[in-house]
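Note that this complex is displayed minus one protein chain, with the remaining chains in position.
Chains: A, B and C, in written order; residue numbering restarts at 1 for each.
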Amino acid sequence: ENARDLQAQRDSLSQKLKEVETRNKDMEGQMRDLEQRLEKSQTEQEAFRNNLKTLLEILDGKIFELTELRDSLAKLIECS
Amino acid sequence: ENARDLQAQRDSLSQKLKEVETRNKDMEGQMRDLEQRLEKSQTEQEAFRNNLKTLLEILDGKIFELTELRDSLAKLIECS
Amino acid sequence: ENARDLQAQRDSLSQKLKEVETRNKDMEGQMRDLEQRLEKSQTEQEAFRNNLKTLLEILDGKIFELTELRDSLAKLIECS
Partner (left out) sequence: ENARDLQAQRDSLSQKLKEVETRNKDMEGQMRDLEQRLEKSQTEQEAFRNNLKTLLEILDGKIFELTELRDSLAKLIECS
């Protein structure tokens, strides 16, 4: 009788362990997936930021060129 | 003897289950953390995008106003 | 005979004087016309210059606003 009890406890624990291990596997997969998504998101954001920096430099150039144009116009008006 | 074996198996399984469940808890915590980071990152990215859209609209306005300025200058030259 | 000579000289001078005075009147008219054209040209040029100065000020404003936009974009990139 004691042996039967112990056997039942062992089988129940074994079953439970299998379930928890399966759930573990699932979570490991989900975590890898989340980590990859986060990494991809960060990589994309970094590329986006670099593209924006390039646009910012172009905008700087355009403002500089407009300022040169403005100075030429001012000189022209002054000398007329 | 058989009962002693079963008891040892049960205790070993019980120990293993505790370990796996602890690991499970850890992973659940890590996953909540990752999910929050991902969500925060997406929220920030959306806010960033909205700010950029606002800047784009301002840039549209400036280009429109420069075009009006250009047309005024063209008319002025034409009529002089 | 001497009186006839003098009379002829007087008549010729009188005729010449009339011609030169007519030419004088013409020139006075032309000069007034030229002076008016010059004055009108200078008035127009001054109005033109003032219009250009207004456009220059508008251009200054647009460059200033583009620089503000540029700074907003730079801050946004920096904080992202």
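Everything that follows uses one rule, which is that a contact is a pair of C-beta atoms (placed from the backbone, for glycine too) under 8 Å apart; a residue touches a chain by one contact, two chains touch by 3 or more.
The shown structure was predicted, so the numbers you read here are calculated from the model rather than taken from an experiment.
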May I ask you to name the displayed chains that the omitted chain touches in the full complex?
-> A, B, C
Quick one: which of B:L17, B:M31 or B:L59 touches the chain that's been left out?
-> B:L59
Those residues of subunit B that touch the unshown chain are 45, 49, 52-53, 55-56, 59-60, 62-63, 66-67, 69-70, 73-74, 76-77, 80
Which subunit C residues touch the hidden chain?
-> 2-3, 6-7, 9-10, 13-14, 16-17, 20-21, 23-24, 27-28, 30-31, 34-35, 37-38, 41-42, 45, 52
For the chain that got dropped from the picture, name the residues of subunit A it touches.
-> 44, 48, 51-52, 55, 58-59, 62, 65-66, 69, 72-73, 76, 80
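Basically, only the chains that are shown with their structure count from here on.
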Classify the chain contact graph as line, ring, star, complete or other.
-> complete
Rotation angle (°) superposing Cα atoms of subunit A on subunit B, nearest 5 | 180
Inter-centroid spacing, subunit B versus subunit A (mean Cα positions, whole Å) | 6
Among all residues of subunit A, those touching at least two other chains are 45, 52
